[in-house]
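A protein chain is absent from this complex, but the other protein chains hold their places.
What follows is chain A.
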Amino acid sequence: MFKNNLKVAWRNLKSNKLFSGINIIGLSMGLTIVMLLFLFISHERSFDSMFPKKDRIQRVLLKTDGDFGFETWATVPPATALTMKEEVTNVESAARLLKHNFGRPASLRINNQNFTEDLFYWVDKELLTIFDIELVKGDAATALDRPGTVILSETAAQTYFNQENPIGQTILVDNNRELEVTGVYKDFPENSTLDADIMASSNGYWFYDRKSWGNASFETYCLLKDNVSVDATQTQIDQMLEANVTKEGRWYSFGLQPLSKVHLYSASYGNSYSSRIGDINEVRNLTYLAILILLIACVNYMNLTTARSQKRSKEVGISKTLGASSESLVGRFYVETGLITAISIVLGVALTMLLLPSFNSLTNQHLTMDLLLNPTFILAALGVWLVTTLFSGLYPSMYLSRFLPKEILSPSLKRGKGNVVIRKGLVVMQFAASTALIVGVMVIYQQTQYIQNKNLGFAADNVMAISIGGLRGDENRNALEQEFKNLSEVTAVSMAQGYPGMDVSGRTLRKNDTEEHGLNIQTNVTDAGIVDALKLHLLAGSSLPKFKSEKDTLVEVVLNKKAIDYLGFSPEEAIGKEVYIGIPNTIVGVVDDFNYESLHQPIGAYAFNNSTSEGKSFMLVRFKSGNLANTVADLKSTFTRIVPNLDFNYSFLDQNIARMYAREKRAGQISIVFCILAIFVAALGLFGLAAYTAEQRRKEIGIRKVLGASVGKISQMLSMDFAKLVVIALFIGFPMAYFSMENWLEGFAYRIDLQWWVFALAGTIALGIALLTVSFQSIRAALTNPTKSLRAE
């Protein structure tokens, strides 16, 4: 029986090439997308699952109170881990990580060569046991015990020491700290949140035993004891905070985040050091998108199969007259569906292999086909096959097997309207989804353009940030600055702690030393050149003073508009006033607001000051546009001449800023590709449906032509029927798009408004695609000679 069914199914498949082709192409495209996304999603979900103690590892989060606007940070004060080990009995161990110089690159000098390392962390030695980090050279138990020790990843060891044995060798960091290599560890896998190339022992470093409850800059992981509850631990942590920090100093509370959630659920948290941060929303959206595309492909199948019902009805009628039961016919149609989906899955796997490299470059991933061979995936593929088959086959098999032989074999065949209504409903659904996707893509594109072109309040183009964290001594710095200024291409130079787009220092702005609350303010240590280097818009006063003696403890500050608004001054009034940012500061200038963070965040208070509390890690150089290569070469030769013992490490400000939106850009690119595919699959279905509609109406078209209808009239009539469906689809798709895109735009503090013409354009595109698809069939049907369709049956 089954064999017979399979045989009939195979012959049906072969005899209807258009139908089978459309179904198989549509389904295999849908399945390919599902498989690619499965790879992507399972990679994202596999993060940090390789650490043996993963179930007991928690990251300590810091939640700021109202004054700081209820933010969550991934970093906490240095005292947290130290005190937890002593006072929180549920915690077995805890370790801190500090990315070098609060997230700045480290200058390394090794064997008289200069390097720059972006992934340099200072860590507590407990990190090695909490994460069971394996050393391929050296002893994990003691490697980071002594002060001044450092361990390298295998890749870093290869880069810095080539074939040499690095153990016992010396690394000079920022030209002032010598570290001894005591171990080499296996590279962290791609799906590990820990991404360090170099980990130096905190022992001997400034924060090693600093029991400070301020300076929340330390990513802290703790290992819970076996079988203790997270809730109980949380209570203990709350008690620890109460016992150690006075009520006034407690502007935050602590929370715990299980390691399994660190990767996907931290996108909105501030101060994460890892370069590998995922986003559960992206994973979710892509999952929905994948399901949607598969659904569209399944709907194609249902539609085309039932559309062909008149052709199949004779077969069903004869089978029934010969004694076939409805159940056995349901079985037959399921076998047919199963066959088509099976072929599509095989094709889908092949396509996946083919497209994986492009998908990788699109998503910036390094996914491999290994995943396709793992049992979970094979099981999932079987599951998808089963679900697709059951779902796609459901309606056709029920519908077709219900035919009664009497009506099927009678000459004047008439079908109920229900079938047509459902089929039309499915087309409407497909096009509603497609329209919503088109709107979505256009809005994402618009917002991305808006972000790129928005006036940020400063000029990010033609500015280079050169790392000078390893440059010792004011004389050297000043000499370098002077030499740069002498270059003809250079128009402004400024040394700064950080630049817009980079975390600087979070402090509190107070009107006077008695004010209780104050306002959260970002402070950036810099000099007079900053206004010119960034092309900030000066509202009143001047930039920071050009000269400041080392003994001068007076701090001058240039505030932004937001800050003086809080203080209640006009820009002119503010000049010369004294405010408190930890210590007294004198306002010398006011600049207009500018976007120092990504456009997801609203602008807050910002201060440029000339205190000595933080070091200046960058030299910001504004240059004339023109021959960039020459400019870089000139700067480099000047740099290496003045500072021979430092690597010339630079980046461009505009590129750094663009990088802040890498995730949006990626999401935009992925959704454009998927949108095009979804529309293609939907159009494919419409194409098939139009073909069968034209075939079904052959006779009617013939009659109309005999009665004098022109080709234009006929094709218009056929196309209009579909156009109506698309118009209905628009009215369903638009609200869907409106609400989901409003929701997406909510995530930006600076965003576009949804414009009516975007919807109009999307509607026109959807309608245009539908008409183009359908008119091909309509015109073909209209051109058919009526004598063919009216020949006596």
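Please note the rule applied: a contact is a pair of C-beta atoms (placed from the backbone, for glycine too) under 8 Å apart; a residue touches a chain by one contact, two chains touch by 3 or more; residues count from 1.
One rule holds in what follows: contacts and distances are computed from a predicted model.
Undergrad: Would you mind picking the UniProt name of the chain not drawn here, from "RsbT co-antagonist protein RsbR", "2-oxoglutarate ferredoxin oxidoreductase subunit beta", "ABC transporter ATP-binding protein" or "Insulinase family protein"?
TA: Options "RsbT co-antagonist protein RsbR", "2-oxoglutarate ferredoxin oxidoreductase subunit beta", "ABC transporter ATP-binding protein" or "Insulinase family protein" narrow down to "ABC transporter ATP-binding protein" for the missing chain.
Undergrad: Looking at A:K225, A:R250 or A:K699, which makes contact with the chain not pictured?
TA: Touching the chain that is not displayed is residue A:K699.
Undergrad: Which of A:L172, A:V711 or A:L745 touches the chain that is not shown?
TA: A:V711
Undergrad: Touching the hidden chain in the full complex, which residues of chain A are there? Just list them.
TA: 412, 414, 699-700, 702-711, 713, 783, 785-787, 790-793
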